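Take this structure, written in structure tokens, and hold onto it; I'll ask about it next.
Every protein chain except one is present and positioned as in the full complex.
Chain nomenclature is as follows: A, B and C, assigned in order of appearance, with residue numbering initiated at 1 for each chain independently.
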Amino acid sequence: MSLAVDDLQVYYRTLRGDVRAVDGVTFDIADGEIMGLAGESGCGKSSLGNSLVYLTGRMKYVGGTVDLDGTKLPIWDFEAMNEHRFRHISVIPQYAMSALNPTRKIGAMTADLVGSRGVPYKHVAGEFIRRLELVGLSKDVLGMYPIELSGGMKQRAVMVVSTLLDPSLLIADEITSALDVSTQKAVAEMLVEFRDRGFVKSMVVITHDISILYQVADTILVMYAGHLVEKAPADVIIGAPSHPYTRLLISSLPEVGVRYTERRLHGIPGTPPPLLAPPEGCRFRDRCPLASAKCVKRPPFRELEPGHHVACWEVGG
Amino acid sequence: MLRYLLRKLLIYALTFVAAVTIDWGIPHLMPGNPVLTLMGRIQIQNPQVAQHVYANYMRSFNLDLPLWKQYYYFWVSLVHGDLGTSILQFPSPVSSIILHAVPYTLGLLIPATLLSWYVGNKLGALAARRKVLDNTLLPFGYLLTATPYMWLAILMSFLFAVTWQVLPVGFAYDPTAVQGWTWTFGLDLLRHWVLPFLSLFLVACGGWAIGMRNLIIYELESDYAHYLESLGAPRKLVRKYAFRNALLPQITGLALALGAVIAGALVTEIVFSYPGLGYQIYRAITNEDYFVIQGIFLFIIVGVLIANFVVDIVYMIVDPRTRIGMQEGGQA
Amino acid sequence: MSVPDRVSTTTVGDDLRIGAAVPPAPADEAKPVSGLRETLYFAVRNKKLIFGLGVTLSMLAIAIVGPYIARHPPLDYGGQLSVPPTTRDGYWLGTTLLGQDVFAQFVTGLRMAFVVGAIGGGIAAIIGMVVGFTAGYRGGIVDELLNMVTNVVLVIPTFALLLVIAAYLQVRGIMTEAIFIGLTSWPWAARAVRAQTFSLTSRDFVSLARLSGSSSRQIIFREIAPNMSSYLFMMFILLFGGAILIAATLDFIGLGPSNTISLGMMMQLSVQNAALQLHLWWWFLPPGLAIMAIVGSLYVMNVGLDEVFNPRLRSM
Partner (left out) sequence: MSVLVELDGCTKVYRIGSFGSKRLTAVRDVAFGLDAGEVVSLIGESGSGKSTIGRLILRLSPLTAGSIRFMGEDVSTFKGRSLREYHRHAQGVFQDPFSSYNPIYKADRVFKLIKDTYFPAVGAREWAHKVGDALDAVSLDPAQVLHRYPHQLSGGQLQRLLVARALLLDIDFLVADEIISMLDASTRIDVLNLLGDLKARGLGILFITHDLSLGNYISDRTVILRRGVIVEMGETEKVFGDPRHAYTRMLLAAVPQLRHKWSADGDGRTVAAALEGDGIGSALVEIERGHLVRLEEGA
């Protein structure tokens, strides 16, 4: 077991009160697993991903535990977490294209960074260059400033830097959303390759685009309004989802080959509840065709069959 | 890169032409015959001097010529370094008055500007680091930057020279001192220099500190800082980067602040009767010695333009973004 | 760039935090998204804003009421010479070496400072807005030309320029002074407005306004300008403070208005008449303190406003 998250609660502080972005989530990630984390904007997927490595500013740890390779991560303690960041758990941020210091050469910045973590640069320099070449960047990149690279190149450089110390877990946050389809594919495939080569043990890939997850993820975890909805192997989520939200969501996605004139797709009526003061129970129940009186109680995230968890009273008996 | 510098040079050249034109044009814009008006306003007792001044004025203004020729001859004499003759210190040419005053002004200005920049930035970075320092240093910064230069000078002169009498005030050195390359004379110079320098330095320092503090806080919120932090980089490294990046706009600020510091130097010199350009300009204004005013104006313009150009070059050297952006032909 | 105007000189680029050269916040972030109520919520809780506003308004009140309270005309030589502050005869701040009422001079000077600030700052703000809006909205060659003019005026040490102009002017009044200050201190404001306009113009609501038949003028005044009203207000505050400092410096050099008294002239006269050596502190302390108080509180107020309007700076 690589990662075990138990009843994690992370809120956002705002003027009007706490936004319950991550409200009691429990899940595991196995060694070597690439888990896709999907959901609509504001469902808490980025907050969940970020809270595992970098809890800042307005984010507030409320409760729960996170274990990585059997060690409890002190995610509420910014300073104590430094020990784990980069070495054990790392991140490719959403803003990867602007994540590099604009006035420092990429090689020098990397040397500063690993040096500051107690790793002499010369120990990793060779591997750094090899990995840059693996993602299609030449050695010259070391002597370049970020402005000299294209957006895609910067992103690939950040991928390599983030994983340089071979972390156990990598959080990749919306890293393909700003890319064109052609580069999107290359970046997504690199993620898989990084795992296959053992640069990282397991991975959380956060995106709103489920079709990307289908390509790269072993399992997909779907979130809705701060709660977990369903986690299952990618094929199951796409092919045979159980939760009504997942089912409706998947069926609303256009695919190449589906034409408006032949098969009209439908969205899900309604909007997610506000997370400032969310209703008790299942948060999807206002929009759910299966909703019943039971749903005023929060359904547990239970294992329907091995590797397939669902939070719904109405499915699987 | 060259294109960028050429573009800057073009701006500076335009500025210079504009300044010279204004310098020439202002007396011409006044109603009536400027020479007669000027002669009427300055009271010269000695008729010989008066006659000479009149001739001087007439020649400088070339009033009998068509306007464009007057303008042309203005440039011609300018190119020859002829800025006219002082009335008050007749018959000293304006250029020699300026040259005598300049060392004093530069001796104040350059150390005050550079040191205040350095110290202010350091203090600002310090303030951005700790809440306590932020709350104590910053109000001081705002007070200082809102203080009129001359008032701080007055205050210092009153406290240190008049009340406590620890430092001398007035002129650059004791008039009775023996001039020469001696320690005594050097110390005397230094003692006269300290107060004007401090008043300039302190006010400017406040502005830099505030600027740096705000810039650093902004830098610490930027993506690269967050990225470093999320990879567990120690605060020291993040702050080092933030400080370096925040210094870049402060370099540009140096060029822009120059005018303010010069004005500050002028009025500070007046308070301390320090014999630099400010003191000369004050004497010229109270005595309506127009050529001196105009000459010093042109001199300041040229100085500011040169300083701006130096800052441009320095900036280009230290900021890879402009350097590389320019190589690719992007806009600066 | 104007000279004693340390605001303009240290306000590089587009940001109005004093001394900061920070790229502009995206316009949507700089906006109080939740409208007036939230802005007010932060405004009344912002100590800097309240403090700055309080001091500024108190000074303004003194400037308005003071001249009516003063018992003697500011330029009259009626009193005893060099009297320290006293309650006798209404010489609350004492008299000058020449027997003038320092209090009367002080409150008159204060009033003049506000007049110069308002007019000089106002003119600079108007020019800055016209140039900035035009350059930012039109773009292209118009932008290039205006940019060049702005850069030229920005590089000229305007204080030196004012020096020459003021020296030649035969009749100098507070208005002329304010107008000239306004005419020379607009460039950084124009730059700031241009940058903001530029970023707002690229937003889709401007395209939609054009598709709704709005004219350029309507778009600038109804769509763009209201979006940066807080920004424009902060800009005016800084120009206001800057104009006061410039005027004080000019007056101190002896180029002040010839028909009245100002804070800068008080300082000049006190230095000229050896007030320092004679320990007439009541003569030279008040004018400087007043300028420091007004300009400083304007700056602090500006920082407070920035925190109120800019959500990113709001501390939780």
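The criterion applied here is as follows: a residue touches a chain if its C-beta (ideal position, glycine included) is under 8 Å from a C-beta of that chain, and two chains touch if they have at least 3 such contacts.
Since the structure is predicted, the reported quantities are computational estimates derived from the model, not experimental observations.
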(Q) One chain is left out of this view; which of C:86, C:176 or C:214 touches it in the full complex? (A) C:214
(Q) Please identify which residue in A:37, A:210 or A:282 touches the non-displayed chain. (A) A:210
Q) Pick from A:60, A:87 or A:185: which residue touches the chain that isn't shown? A) A:185
Q: By the contact definition given up top, give the residues of subunit C that touch the hidden chain.
A: 28, 31, 33-35, 140-141, 144, 203-205, 207-214, 223, 226-227
(Q) Even though one chain is hidden, which residues of subunit A still touch it in the full complex? (A) 40-41, 136, 180-186, 188-189, 208-212, 214-215, 238-239, 248-250, 252-260, 264-268, 271
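Convention: only the chains that are shown with their structure count from here on.
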(Q) Under the document's definition of touching, what chains do subunit A and subunit C have as common neighbours? (A) B
Q | Chain ID, smallest distance between chain and overall C-alpha centroids | A | C
Q) What chain pair shows the greatest number of contacts? A) B-C
Q | Between subunit A and subunit C, centroid-to-centroid distance (C-alpha), Å | A | 50
Q) Approximately how many whole Å separate the CA-defined centres of subunit A and subunit B? A) 55
Q.
Quick check: in the complex, which residue numbers of subunit C touch subunit B?
A. 1-6, 8-10, 12-13, 15, 17-22, 148, 151-152, 154-161, 163-165, 167-168, 170, 188, 241, 245, 248-249, 252-255, 264, 267, 270-271, 276-277, 279, 281, 284-285, 287-288, 291-292, 294-296, 298-300, 303, 312
Q | List of subunit B residues in touch with subunit A within their complex | A | 222-224, 226-234, 236-237, 241, 244-245, 248, 319-321, 324-325
Q | For the subunit B and subunit C complex, residues of the former touching the latter | A | 11-12, 14-15, 18-19, 22-23, 26-27, 30, 37, 41, 142-143, 145-152, 154-155, 157-158, 161-163, 203, 207-212, 214-215, 218, 221, 249-250, 252-253, 256-260, 262-264, 266-267, 270-271, 281-282, 284-286, 288, 290, 293-294, 296-297, 300-301, 304-305, 308
